[in-house]
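Of the protein chains in this complex, one is absent; all others appear in place.
On to subunit A.
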Amino acid sequence: MVIEQAKMQSLASRMVEHEVKGRSPWADARKRFVRNKAAMAGLVILILVALFALFGAHFAAWSNEELDYNVMGQVRELGMPSIASGHYFGTDDLGRDVYARTVQGTGISLMVGIVGAAIAVIVGTLYGATAGYVGGRTDQIMMRTVDILMSIPYMFVLILLLVIFGRSIGMLFLGIGLISWLDMSRIVRGQTLTLKNREYIEAARATGVPSWKIVLRHIVPNLLGVVAVYATLLVPLMILTESFISFLGLGVQEPLTSWGALISEGAGTMNYGTLWQLAFPLFFFCITLFGFFFVGDGLRDALDPKDR
C-alpha cells in the first residue's frame, strides 16, 4: 500500500499549526454579548456613571456641604449651572453645589443597589440551592416560608423597620437585603431541581462527596449564569426601592444623600424655576437604570441562546 508520504506530511504539519481552539460556553456568551449593541452601550454608560461617582469629586469646585452665601436667596438668578461660578450643575435652594451633591448621591445609590443585590445573590443562592438539593419536607418548609414572606407588603414593613430601628444607612442595607433574596431563592431552586439529576452530580454522590460540598462545588458554579442575569436586573430594582424610600424622606438622611432624596428636593423646588436641581439627578438616575436593564437583557440573551 502506497501512502502519499508528502501529502500526509503536509496534513500533519497543518494540523499542528492550525490547532482547533475549543471555545467554552462563557467565551461564546462573551462573543454574543459584545455583538449586542444595546448591551454594550449600557455597559459603557454604567462604566461612565461609576467613574463619575468615583472620581467626580476631584473636579468639583465646591464640597457637598459648603454653602455658597453669594447665591442664597437669589438661587434662581445666580445659582444657574455655569462653569464660571464653579457650580457646574447649579446650586440648590440652600446654596449647596448640585454637582457635588449629585456625585455623592450617585455613589450612595449605586452602593445601595450593589450591596442589596450582593446580599440577594449570597443568601438567595445558598437558600434556593439547599432547598432544591435537599428536597422533600425541608424543601416544602423552606419554600412555604418564602411564599409567606413574599405575601407581606414589604415596602410598608421596610418603612416600619426604618422608623423603629432608626433611619440609618446600615438599617437601609439590612432592610433591603432582607427582602431582596426571596425571588432569587425561587429562581435558584427551580434551576437546582433540573441540575440535581445530572450524571456528574450522581457521580459525585456515588463517590461519597458530602451534600454541602456538592451544593457548593457542583451546583452553585453551574447556577452562575442565571444568578448573574438576575443580579444585574436586581441592582436597578434595589436602586428604585432605595430612591422610593429616600423620596419619602425616610431613607438616607442628611448630610448624606441619594438620587431619591435629590429628586425629591428638586421636585419640591421646581415651582421656583430652579429646574436644574431636578434635571441633573434625574438624568443620572434614568441613564443608570437604562444601563442596568440593557446589560441585564444582553446578558440573558448571551447566556441563554435558545431563548430568542
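Points worth noting:
Assume a residue touches a chain if its C-beta (ideal position, glycine included) is under 8 Å from a C-beta of that chain, and two chains touch if they have at least 3 such contacts; residues count from 1.
Criterion: contacts and distances are computed from a predicted model.
Per UniProt, the protein behind the absent chain is "Oligopeptide ABC transporter permease OppB"; the candidates were "NADH dehydrogenase subunit L", "Glycine cleavage system H protein", "Heme-binding domain-containing protein" or "Oligopeptide ABC transporter permease OppB".
Among the residues A:34, A:122 or A:152, only A:152 touches the chain that is left out of the figure. Residues 144, 147-148, 151-153, 155-157, 159-165, 240, 243-244, 247-250, 260, 263-264, 266-267, 270-271, 275, 278, 282, 285-286, 289-290, 293 of subunit A touch the missing chain (whole complex, contact as defined above).
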